[in-house]
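Structure first, then comments.
Shown here: the complex without one of its protein chains, the others still in place.
As written, the chains take the letters A, B and C, and residue 1 is the first residue of each chain.
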Amino acid sequence: MNAITVNVEEKLFQNRYRVDTGRPHIKIKNADVCTNECVVKSCTFVCPASCYKMEGNGTVTLITDGCLECGSCRIICTEHVNVDWEYPRGGHGILFKFG
Amino acid sequence: MKKTSQFDAIVVGAGPSGNAAAYTMAKAGLKVLQIERGEYPGSKNVQGAILYANALEQIIPDFRDDAPLERHIIEQRMWLLDENSFVGTHIRSEDYNKPPYNRYTILRAQFDKWFSSKVREAGALLICETTVNHLIMDGDQVVGVSCDRLQGDVFADVVILADGVNSTLARKAGFHPEIPAGNVALAVKEVLFMPEETIRQRFNVGEESGVVIEMIGRITDGMMGTGFLYTNKESIAIGVGCMLGDFKNNPNRTSPYKLLEQMKRHPSIAPLIEGGEMKEYTAHLIPEGGFHAIPQIYGNGWMIVGDSGGFVNAVHREGSNLAMTTGRLAAETVIAAKAAGADFRAASLKGYKSALDDSFVMKDLYKYRDTPAVLHKNPQFFTSYPDMVAQAAKTMITVDGVDKKTKEREIFANFRKTRKLTGLVGDAYKLWKAIR
Amino acid sequence: MHIVVCIKQVPDSAQIRVHPVTNTIMRQGVPAIVNPYDLFSLEEALRLKDKFGGKVTMLCMGPPQAEEALRKCISFGADDAVLVTDRAFAGADTLATSYALTAGVRQIAKEQAVDIVFTGKQTIDGDTAQVGPGIAKRMGLQLLTYVSRIVEVDEEKRTITVERRAEGGVQVLKTSLPCLITMLENTNEMRFANLPAMIHAAAYPVRKWSKEDAGIEDLNKIGLKGSPTVVSKVFGPTPRSEKVEMLDLETSNLRDVSLNLIQKIFTRHPTLESDLLMKELT
Partner (left out) sequence: MSQAPTPAAAPAKRPAGRGGRNLELSEELKAYKGVWVFIEHDRGHVHSVSWELVGEARKLADTLGCQVSAVLLGGPDEPLEKFAAEAFTFGADKAYIMKDPVLKGYRNEPFTKGMTDLVNKYQPEIFLLGATSMGRDLAGSVATTLLTGLTADCTELKIDPTSKALAATRPTFGGSLYCTIMTLAYRPQMATVRPRVMLMPRADASRTGDITYDTLGMLETNIVTKLLDFIADANSNKINLPYADVIVSGGKGLKNPENFKLVFELARVLGGEVGSTRPCVQAGWVEADRQVGQTGKTVRPKLYIAAGISGAIQHRVGCEAADVIVAINTDVNAPIFEFAHYGIVGNAMQVLPALTQAFAAHLALRSRQVA
């Protein structure tokens, strides 16, 4: 694949969200598992909103503000089952205009 | 601890399956509560989207009068793409351009809102912005749902789970396990707006008619999946979806949005979407496990419809019509059970399964029962084949002084170089068998 | 205490797009919401009801779909809702809107006397902030705009004390009921409705009034006819004729680009450098 850079934040900027400030609906259960036990860290490239970021020190951080609520992160974390996944509180999260 | 039922039925979710179920029950005079977590019906829902008229016709025969339909499809293109070219078929017929039309592009957020207005006209109560946290059990029977609001418990004789592909409620209740990554596709899509005239010119269509392009090949970076481009009234939906397990195991660690961006830059696609203003970027899972992945779909006081039950025909890219049909059949089962004064235990709801078995839903899913496995075991369908075909086509039509017979030999040699003859024959047989 | 809260259903203006070629508004896909400023007023009204008891009646002028906005307010705890809807209202500017809403409030007051009318500070689509003052004027109500806090309500003496945002500070104002209040934004947070309230709201029969139901007789005062202002032109922004000068990061490094930029800025704006230095020295 040729190298192109895609800024997913620019894409997400077009979307309509009602962020439930202070109440992330997805949580990493145990951050140490991501850092030390998970090698692939596939959530950091499979998440279509790039909510999961691999940091320089090998940790994985999660910011759910841009979440598209697809569920991929939960399903692919089969080896570690380390994603605590719920839907956002009613009325919050992504609000598709066209769908 | 069983509370008295406040409703005959609760429907969780206001997508096509939930709306079909709520509409059918409300029409029959049942007291229905429908609970949707989005701000409005459709605000959490994503589809390409193609609407097949038939399933909706059986629920709302005159839907064409006021449903928000974008364009009816008069042309279907199937493209195989290599790095910088495509080979394809275009099927276009005036037969598709005569009402009543059979297929339409729609924008789901608008369509679901419309469908929901019909559901409410039929008499169902809808509450939005409310997430159902879990099912309420009385022993082994579902008797209601618990929502994320204060005093959030509500009770009904039966709960229809139309809560989408993640099937959160049934999963939490232990009705079925997590969907495996190999049984679900992750699709991303953008909606690109452009003047209506531009769409008419670029796709050679009229004011109301439109084109569908389905694509396989290099665009999926070796993963099992397809790309699509649909024409709406004044926008284009463009997307790509691959099996989630393939995304996870992709050695290139290609992100879905990068995949889509690359597809948009393909020289065969870029001119079609040039100048389009991206106004929404969406992602969604599609249950593609097919027949073998359908879970138990009813039990004591509960039924599953739509994506939540995995009702998608991946080969024909059909989902919403299966969803509506499952919703309708589940509703009819409830209506019959109610009329019979049943206790809504599993035995009184099994008519749902047999009605499904008799319908196109299970018949089609059965017909293609082995397709997902065959395709998945043979990634060449998505990788080398499109390349080979494109190469072959180019060789045949390039006028360069080489005779056609020699060219055929070249093509054949190229095919064999890429894949052994026995493999080619075997593939053809497998594919034929899988989608026959 | 009987409180009337006037709301408007508005397009979520953050989502409005302009057609790239024709410069017309593309409303498709723009969701309709309760004007966010109105919710601060509604919440304040509900708090007064929680404290003093009584009734909150919602009033809205708009198309039939605005029923949804009113239903939402019912779920938050409003007791009743009236939608004044009539084709004759189309094209109303703020003056005509305040006339129609005033008629609505008067009609509601016939059922039960009104102590306080709330409106939003302004709408997010029109941004005029004129309808609240307009209703107050027409009804002869004391007007309290940009209220940041309701300090005290004395039911016996029928007085109310509020803090009102002004330039550089807040005014503490005391007045008599009935009055009209517009709340400043971010002065409270709308409650999350409970489930029984949601179910109640879903089934609530919002009252729909035609112009006659609202007691409007003078057709010259509503809709386009009753609007002194004329929208003569709608247009998108014009691109600046001068082109942007790009400083290329690909061919030179960050430091050089920064130095280059500083030179360009100070050449373009000769007095800026000395202004900055003056600041530095003082």
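The definition used in the following text is that contacts are C-beta pairs under 8 Å (C-beta built on N, C-alpha and C of every residue); 3 or more make two chains touch, one makes a residue touch a chain.
Remember, it's a predicted structure, so these values are computed and weren't measured experimentally.
Seen in the complete assembly, the chain not on display touches A, C.
Interface note for the absent chain: among C:Q65, C:Q112 or C:S176, the touching residue is C:S176.
Here the missing chain is touched by one residue of A:V19, A:V33 or A:M54, and it is A:V19. Screening A:E10, A:E55 or A:E79 for touch with the missing chain picks out A:E10.
Although one chain is not displayed, chain A still touches it through residues 7, 9-10, 13, 19, 21, 63, 65.
Where chain C meets the chain that is not shown, the touching residues are 8, 11, 13-14, 16-18, 23, 25, 61-62, 89-98, 122-134, 136-138, 142-146, 161, 163-176, 185-186, 223-225, 227-237, 239-240, 242, 244-249, 254-255, 257-259, 261-262, 264-265, 268-269, 271-273, 275-277, 279-281.
Simple rule for what comes next: only the chains that are shown with their structure count from here on.
The interface with the greater number of C-beta contacts, when A-B is set against B-C, is A-B. Seen from the C-alpha centroid of chain A, the farthest chain centroid is that of C. If each chain is reduced to the centroid of its CA atoms, chain A and chain C end up 35 Å from each other.
Taking the mean of the C-alpha atoms as each chain's centre, chain A and chain B sit 23 Å apart.
The geometric centre of chain B is 40 Å away from that of chain C, both derived from CA atoms.
In chain B, the residues touching two or more other chains are 39, 43, 107, 109-110, 130, 147, 149, 279-280.
Of all residues in chain A, those touching 2 or more other chains are 89, 95, 97-98, listed in ascending order. Residue ranges of chain C in contact with chain A, taken from their complex: 12, 14-15, 29-31, 192.
Chain B contributes residues 37-39, 42-47, 49, 107-110, 112, 128-131, 133, 147-149, 165-166, 168, 178-181, 184, 186, 188, 190-191, 221, 235, 244-245, 247-249, 252-258, 261-262, 265, 278-285 to its touches with chain A in the complex.
Considering their complex, residues 1-2, 4, 6, 8, 11-12, 14-15, 18, 40, 42, 45-50, 68-72, 74-76, 78, 86-91, 93-99 of chain A touch chain B.
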